[in-house]
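The full complex has more chains than appear here; those shown keep their coordinates.
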Amino acid sequence: MSTPLSHPDPVTMDVLAIAAHRDDVEQTCGGTLLRMASRGLRTAILDLTQGEAGTRGSAEERAHEAAAAHLLGVSWREALDLPDAAVENTLVNRLKIVRVLRLLRPRVVILPYWQARHPDHAAVADLGYQACFLSGLSKTPVVRPTAPSAQTTEPSLETKIAEFEAKGTGFSPYISPPDTTGALAPEGNSLTSIQPHRPFKIVYASLYADVRPSFIVDITPFIEQRFQALMAYRSQYANQAAGSGLFVPEEEIRERIVAEARHYGQLAGVRYGEPFVQKEVGLVDDLTLLPVQSI
Amino acid sequence: MSTPLSHPDPVTMDVLAIAAHRDDVEQTCGGTLLRMASRGLRTAILDLTQGEAGTRGSAEERAHEAAAAHLLGVSWREALDLPDAAVENTLVNRLKIVRVLRLLRPRVVILPYWQARHPDHAAVADLGYQACFLSGLSKTPVVRPTAPSAQTTEPSLETKIAEFEAKGTGFSPYISPPDTTGALAPEGNSLTSIQPHRPFKIVYASLYADVRPSFIVDITPFIEQRFQALMAYRSQYANQAAGSGLFVPEEEIRERIVAEARHYGQLAGVRYGEPFVQKEVGLVDDLTLLPVQSI
Amino acid sequence: MSTPLSHPDPVTMDVLAIAAHRDDVEQTCGGTLLRMASRGLRTAILDLTQGEAGTRGSAEERAHEAAAAHLLGVSWREALDLPDAAVENTLVNRLKIVRVLRLLRPRVVILPYWQARHPDHAAVADLGYQACFLSGLSKTPVVRPTAPSAQTTEPSLETKIAEFEAKGTGFSPYISPPDTTGALAPEGNSLTSIQPHRPFKIVYASLYADVRPSFIVDITPFIEQRFQALMAYRSQYANQAAGSGLFVPEEEIRERIVAEARHYGQLAGVRYGEPFVQKEVGLVDDLTLLPVQSI
Amino acid sequence: MSTPLSHPDPVTMDVLAIAAHRDDVEQTCGGTLLRMASRGLRTAILDLTQGEAGTRGSAEERAHEAAAAHLLGVSWREALDLPDAAVENTLVNRLKIVRVLRLLRPRVVILPYWQARHPDHAAVADLGYQACFLSGLSKTPVVRPTAPSAQTTEPSLETKIAEFEAKGTGFSPYISPPDTTGALAPEGNSLTSIQPHRPFKIVYASLYADVRPSFIVDITPFIEQRFQALMAYRSQYANQAAGSGLFVPEEEIRERIVAEARHYGQLAGVRYGEPFVQKEVGLVDDLTLLPVQSI
């Protein structure tokens, strides 16, 4: 990744995690992203909202903190402008994600599980799945804007990605304000000028869902770094007055994070794990290579 | 096993399929055994009954036909003497299987799924699981015989395995009559003289069960040989008067076998497959290596 | 149907299959439609989109091919103008379907199952169900158009149905461009001028859904004709460059179709079958007439 | 049934309900038996125990009361001698039932649902299923008696059935003491002298099980008679001191019985119904004949 320009397919990501809010990925699949990065894979995160409805902190603070997410070893991170606490599965929203999928071309997409306490999380599961589907079609539905899009001087997503490539760095700092009109941009940048891309695999991060996982990813070597990545969101997790009745005290967060990782790890016979659901059945090459002891 | 000391672990099997009747394995996981053998793994089959209650054919015929099961490439096959159509999960029956598990020391055990039209199949799922559990205990429960065991001139299972090793061949022809008293044999041969063995993995062949599989094994290259292995049971599948109302006409068997293999293959994106259920969750090393396309 | 005008309720359909794309019905319930037609019942198909987002072929080609669907023996077929790959369960879309339901007055409606790889299929399950519900209300909600509807010279759906009746033929060729404004038409044609109609039964075609069916329809005598009806979609199934990585080669389609029909047939003890889910429990007159052998 | 001797297969029953205790059938499927009888079908009941462990009444009282079960219109009723409150799925018990199945040759067998508060009910589900399976085998497993069977002067079950046929009456009064040794009887009467019989259909009465039924049988015309049949068990349902803390007061029984019938009836759109579970999927001839309105 040091010489991305000589890379034949420079922005093809291996794994893209899509979530509603800036610390969701840190909560549910940060260890998995670290494991993937440690294997030399390119990972990315797409947060769909700016987090402006959070009880604690401002959107700007969370944007700043997201930058600290290089702790997760991701190559790219961006936040769209979907309204926080009101994410909906609309065609316009799907197309905003389609553009990112076609630019990043991930093999695997991680989505939140489709049942969740927070309505945004459940919405992202459907929204993200349908975006992956649309992204693979060569004839994408056309969106007729219902209102003239506001003038914006924000660089386009393509421009940002080009800059990211040119810089050769592994992390794209958050650029504010967000790209609100990309899906409707009329020329050059339009969706139809980008090749369709169909992710091969979609999995659902189910850490906070009350559901039996399909599989576990062993994150034992990454448990500490995963925790630090989450704690980078000081606006959320540092002790403070706002939301003190809703939030877990800072000193309990480590125990909580570790306990869940341990619980899911134990399901699969490893120390710390993160759980995922896949809709498909599995395919096994060799029964003697099956992991997870039966008795 | 005549010279076990010079052979560090002479009869360690990779995969052992346990089933109630002599053609059950051919019906549900023959392709998987062929695939495993093609990878150089050692496979074995333990049929628990002699098949004496079958509507068609005699136990002797099925024994003879089972010998033709070298078509599955297995290294070893034996049939115990549990009563056909009355298999029960008793301690004595478990211990009969424990002895085989300790002699063959398989890493993977394939059992029939635990819900089935035929009561024997369901019984073997529980019976086999508990035998695997017992086999791993260094302090196995003692069975007090409720009746004096009949005198038998049948060579012991150990002797048969030793002969099998000495011959160096890949297939142990069925030896009739079966070893009915092994579990209770008092000396030398007793269970406590064999080291405990705990299979690492237990999976359930679910081809004829009305259940969603956990995973599929791709048997595309083996579909024809798997079919031939099944058809070796001429007493069962050749057209004949007995049971003609119960059995599928011979000319339909191929279509039927192929259709099920195709159905399960399609679930996993391959041409022909055999389905299995595992009770454990999975463990995944690398999300980008996950098979089976999502969209 | 030779004298439809003298028929007291000439356009009452027995079965209406609603699907997203022009070949969906052929894929999931073509054999069932053939069986119903062979019993002298009147069947119809409503495709909701023009299929313009399909990777292969154009909307026009698929329209032409749909005409070949007389192979399914249906009395009527029409395609609405919902956007392909973006079908949504909106009130406007529901009302478009309500109009068809009130004109055709089917006793049974077949919908796709509510979980599916293709988002349109899942959407049609909910959309179709709610349309059936609305169709039965004498006081239908009013839709206030959010934008002036484009002027159209397209004959109304009612006109088309009248023409169909007058012609006395069993099949209505597709008429392009579609009726996009019917739901909002102000006079004569309006929804409120048509008597409400509540279909008695709604069932879900689940052939490609990974779900246990409620029941099977035996399509054994129709397997070949069902296959030919599907193959009429040459733009989709003939071998070609476009989408060759996504589509099954032509020569495998027969095996695939037959394998699924066989798999579901075997669940119910018949040779070839198509699976359906119903939400209701069953009601049985006579236990001795229950089909499908238990043991 | 007025001339049973001229009947080609005089004792072929249409429906046989098997239950643990003498009033179980009245509780769970009495209305269904009445409906079947009203269609001219021959129905029978096999109670497996004498009910000697009941808190209220004696085995003799219940036997006497069972005779009043002609209120259910059954052609035959008998009670075996399995121990009340200790029914187990043993081979000996299966064979006792096999004998009855082979003598009565029912097309449909009704069993209790396999999950129940009373362990006997759950046991009968498995025991009865396996008996049905065994009954169809031409080569039934042999039972070696573990103890000499007591001498009995009880007429054999065959004798009783012959007498029942000769009498030409519709109801076989209970004969005490029960036939305890039939399964082991050595000559003439033995199982192997009776032709195998495989019931076509097995369904599970689920009225008191907390499970969604597969289907409902409409018992609206029979609700009163079903209630009277139950109330014939005066030893159980009349108000009395014994078990007054466990039993519902007599005056509430009608409301309770009617409420459950109404609840299950409403599931299927009829007034009163009894629920059943079947393990198989259904098979439907004609979608337009499907009962139970969807919306």
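Order as written gives the chain letters A, B, C and D; numbering starts at 1 within each chain.
Here is the rule we go by: contacts are C-beta pairs under 8 Å (C-beta built on N, C-alpha and C of every residue); 3 or more make two chains touch, one makes a residue touch a chain.
For clarity, every value in this text was computed on a predicted model and none was experimentally measured.
All protein chains share one sequence; of the complete assembly in this entry, 4 are displayed, while the total copy number is 6.
Note that in this section only the chains that are shown with their structure count from here on.
The chain pair A-B and the chain pair A-C differ in C-beta contact count, and the higher one is A-B. Relative orientation of subunit B with respect to subunit D corresponds to a rotation of 120°, obtained by superposing CA atoms and rounded to a multiple of 5.
Centroids built from CA atoms put subunit C at 46 Å from subunit B.
Note: centroid distance subunit A to subunit B, computed from Cα atoms, is 45 Å. Separating the centre of subunit A from that of subunit C, both taken as means of CA atoms, is a distance of 38 Å. Each of the following residues of subunit C touches two or more other chains: 117, 210, 212, 267, 295.
If you sketch which chains touch which, the pattern fits none of the simple shapes: not an open path, not a single ring, not a star, and not all-to-all.
In summary, the structure contains touching chain pairs A-B, A-C, B-C, B-D, C-D.
Across the interface of their complex, subunit D is touched by residues 14-15, 32, 36, 39, 41, 107-108, 110, 129, 132-133, 136, 198-203, 212-218, 267-270, 273, 275-276, 278-288, 290-295 of subunit C.
Of all the residues in subunit A, the ones that touch subunit C in their complex are 91, 129-130, 133-134, 137-141, 279, 281. Within the complex formed with subunit D, the subunit B residues making contact are 52-55, 83-86, 88, 117-119, 210.
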